[in-house]
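Every protein chain except one is present and positioned as in the full complex.
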Amino acid sequence: MSERNIAIRYIRPILMSAGVLFKQQATDLFVIFTVVIQPMIVALLALWMLGDAVDDAIYIVVGSGMTGLWSGLLFNGGNSITRERWTGTLETIVGLPTAMQVIVIGKNLANVTQSMASMIACYTISSLFFGYPLVVQQPWLFAISLVFTGIAFVSFALILAPLFILNPAVRSFQNGMEFPVFLLSGFLFPILLLPNWTNPISYALPTYWAARALHITSQGLATRHELLFVWAMLLGFSALYLIMSSWIFRAVLRKARVDATLNMQ
Amino acid sequence: MRKFVFNLRLFFESARLSYIALFRWLRPGTYAASKIIMPLADIMFFTFIGIYANGVEAAPFYVIGNAMHLAAINGIYGVTMSVGGDRWEGTLPYLFGVPGSRLFTFLGRAFFHLLDGSLNVIIGLLLGWLIWQLDFSQANLLLLGAAIATATIATCGMGLALGALGLVTVNIMFINNLFFFLLLIFAGANVPIEQFPNWMQTISQFIPLTRSIAAARLIINGAHLADVQSMLLVELLIGAAYALLGFIIFRTFEYQARLRGTLEAI
Partner (left out) sequence: MNALVISDLRRVYRAHTGVIKRKVKEVVAVDGISFEVGEGELFGMLGPNGAGKTTTVKMLTTLLIPTGGRASVLGYDIVKDESKVREHIGFIFGGERGLYWRLSGYDNLRYFASLYRVDPAVSKTRIPYLLDLVGLSGRGDEKVEGYSRGMKQRLHVARTLLHNPDVLFLDEPTIGLDPVGARELRQVVRNLQAENKTILLTTHYMFEADALCDRIAVIDKGKIVALDTPAGLKKHVQDLSVIEIEVFGLRSEALEKIRTESYVDTVSLENRDQRQALMIHSPRGAEAVPDIMAQLDGHRVGRVSVREPTLEDAYIRLVGGTHE
């Protein structure tokens, strides 16, 4: 496939879908709550709770930021598909040559970018305001980890989207999946505290590897060896979810077309 | 007397309808899952942070605080949804058209959430017992039940106020989320209130949950009725005050709507 072809088939639809989502939810209070207010509250609580145990405020900022990243993807990602249902565009876009999966990648990308940007802004402002210095020890490695984190979240949220397409009762899934991922990914405490049998589940979550990469690079604990391993796992699982999702999307859309649920409201 | 029976019927009927509405909204399977998974994960998340900070001995503090906070799931989300639900289903004019019994319809909805919310807290505490061996041997279980009921009633009172507010504002989900999390902070579920700055401590005194959480911790440590009764009473009063506020908003809204004839248009 030529470069031009890739651009027209994938890159442009992804970017345009992201842009459209930005325009749609720029002023949505619910979105602002999930990506800004809730993580700030979690950060505040964690700061009080962990203040003595963790000597780095950055640990709390990174961890609570990741909770916001996940909530944002889960709620706004799911809601954006519900919104397509309401506007009646879900049916229209299924009938287009561009795969639904590509569109959802665009939406997820917009959500992740929006969450990251608004949270970085908020944390910077509050650290200046409250006089908590936020120091990232390995800024370059952290920045690269941040990009990889974006990829991990986008691809992980991708396997949830089909659920939302299949079932209009989105909210109950969302509520059921928000905190478990916080727990299992080790955003704000080491997963070693959890019962051992849960650890394999954590290892299979790209969000876990992302949290680990961000925590060790921000605290300056990353050795080259460990970081490469974490990155490899992160990207490996992301790729796996990407491939799995394309299979799930096909199955789910087929089922929706058999059951005639695409235009159900 | 006839009037009382009529009102009682209305009360139970609207409680029953709230229940059915919830089940229609969530299938029984997903309802059960959200009844177990969400509370479990919610409690575990904050308890593990607490354990990470203060060691596993501190677990009861967090488990009890967060389990009690689960009352707010029904108190806030549940109640506002069923009060606000009228708006979506177009039954508001019908509801307003029933004379003299509004209070009972209003309270009936809250009653169902009272039961369901208490169940949330009990499940939460049981999880604490299962996972962290939360010790109930010193607890007066009846008194604990009273504390749970108090927490639920008080949050339902707040829910009624928010729900009535929801009839006026568009962004009820935003308000709900905000208050749910504000309660989490200010009621001292995860941080002892004494650690807050003064202005925050003042706010804590005027919200539901603060006292019932403290009472529940005391009761599980072996406190008696005399130790906690005033806390629980004050919390009930706070809940009642919020409910009254909700009712006033509700009535004002109704009056305004009738005045402008916008009842249908909402």
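Quick notes on this structure:
Labels for the chains are A and B, by order of writing; each one numbers its residues from 1.
Basically, a contact is a pair of C-beta atoms (placed from the backbone, for glycine too) under 8 Å apart; a residue touches a chain by one contact, two chains touch by 3 or more.
On a predicted model such as this, the values are computed, not experimentally measured, just so you know.
When the full complex is taken into account, the listed residue touching the unshown chain is A:Gln24, out of A:Gln24, A:Thr82, A:Ser126 or A:Asn199. Listed for subunit A, the residues touching the missing chain in the whole complex are 8-9, 12-13, 15-17, 19-20, 23-24, 87-89, 91-99, 103, 254, 257-260, 262.
Quick note on the criterion: only the chains that are shown with their structure count from here on.
By the touch rule above, subunit A contacts subunit B in their complex via residues 29-30, 33-34, 37-38, 41, 44-46, 48-54, 169, 172-173, 175-176, 178-180, 182-183, 188-190, 193-194. Touching subunit A in their complex are the following residues of subunit B: 25-27, 30-31, 33-34, 37-38, 41-42, 44-46, 48-54, 171, 173-174, 177-178, 181-182, 184-185, 190-191, 195.
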